[in-house]
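The full complex has more chains than appear here; those shown keep their coordinates.
By written order: A and B. Residues from 1 in each chain.
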Amino acid sequence: MRPSQRQPSQLRPVRIARSFTCHAEGSVLIEMGATRVLCTASVEDSVPPFMRGRGRGWVTAEYGMLPRSTHTRTGREAAKGKQSGRTQEIQRLVGRALRAVTDLEALGERQITLDCDVLQADGGTRCAAITGAWLALNDACAHLLDSGRITLNPLRDHVAAVSVGIYRGVPVLDLDYAEDANCETDMNVVMTGKRGLVEVQGTAEGEPFSRGELNQLLDLAETGIVELVAHQKLALGL
Amino acid sequence: MRPSQRQPSQLRPVRIARSFTCHAEGSVLIEMGATRVLCTASVEDSVPPFMRGRGRGWVTAEYGMLPRSTHTRTGREAAKGKQSGRTQEIQRLVGRALRAVTDLEALGERQITLDCDVLQADGGTRCAAITGAWLALNDACAHLLDSGRITLNPLRDHVAAVSVGIYRGVPVLDLDYAEDANCETDMNVVMTGKRGLVEVQGTAEGEPFSRGELNQLLDLAETGIVELVAHQKLALGL
């Protein structure tokens, strides 16, 4: 039995609030159970040096956890003077996931930065960040279209992410912290609305896993992501 | 006329939510108009090296702004690898303000860290941080009392803060961003529930100010802080 009493293939309650803050071109608070991530999209009319002069845009992400989003306080990265390896790994993942569904030429020479800040952590923050950041990115693209700065929607598809893992021998969907800290295998899956795989990152925490287990986990992930994309559509009124 | 149509001595609407997040011993979201600051209090059963072995506790604060809490995106301090002078100035101010009303001996050898993170900025974030952090600190102290780890409440009084300034020649209370960016004199005042001054930080942005103007500003600040302390009491159900 899962600590949260959920069925193996049951997501945590998903709540999405758009326009959560007022300055950003896109601002989404996404909650997956007790996990809460604020995702904002900021449009800038220039691209980083390595992209200049190519007529294409760029989408990038940054990730952070508020110091007391966690069970015990985590030191503030700004005070330590550097971002941890985990933080960098996550923000690179979020950026890649979003670029996979973005037509950078349609964006023109501008950059959209997705800031994913964890207000409260209970497992699965990187997946929530991707699912929420897609919505913020979508709002920022709509803003660019509405204002006439671009004429073609750069977003080609939805993208969402979910974690799956083997907990006490059973493949389960959408791990919370209690499960994540005790699972044997942990996998993050990023998938498009058309069910194309964008990222599969599976790690054996204890014993190695088999191809059979991998397939069970991917099946679970797919059902979860289909639901998450439905939540994205609902949040957009589609 | 103020951009927000407020009277010179009128605070912005104040909203306070306690237990805003679930892990911290105190967690308060304070809103002053469009300014929103999340203040969490984290208790740790040890003190920094310079305080060890003296039987006294320590209260400290850290401050940060989410990158898109501002009108245009501000670079993430964790990514830059250092905290700005402004950030350090503010977190030192918040820490001093709270220690001014805390009995560090009653706290015993433990540290309470107040993290003040700005979710949305519209002027006056440091003052909102102080007013909100006092509530988070109060909840953390109550938590320590309830659990029997301390027997005497270390908090001796309320503390709250407000900005005042001269905008278009008129002394006004609780400046929002539109006023702050255009005012002649800007002052932050920190005061206890018993109306004792804890900090007065006045700066001439344009022309120097006179003793008379200083006194008008302090009068305004006092009325504002009396109201803010009432809000703190209301939030505590007192």
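The rule is short, and it goes like this: a contact is a pair of C-beta atoms (placed from the backbone, for glycine too) under 8 Å apart; a residue touches a chain by one contact, two chains touch by 3 or more.
All values derive from a computational prediction rather than experimental measurement.
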item	value
Copy number across the full structure, from 2 displayed chains	6
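Just so we're on the same page, only the chains that are shown with their structure count from here on.
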item	value
Centre-of-Cα separation between subunit B and subunit A, whole angstrom	33
Residues of subunit A touching subunit B in the complex	21-24, 27, 34, 36, 38, 40, 42, 44, 62, 64, 66-73, 76-79, 81-83, 87, 113, 115, 117, 119-121
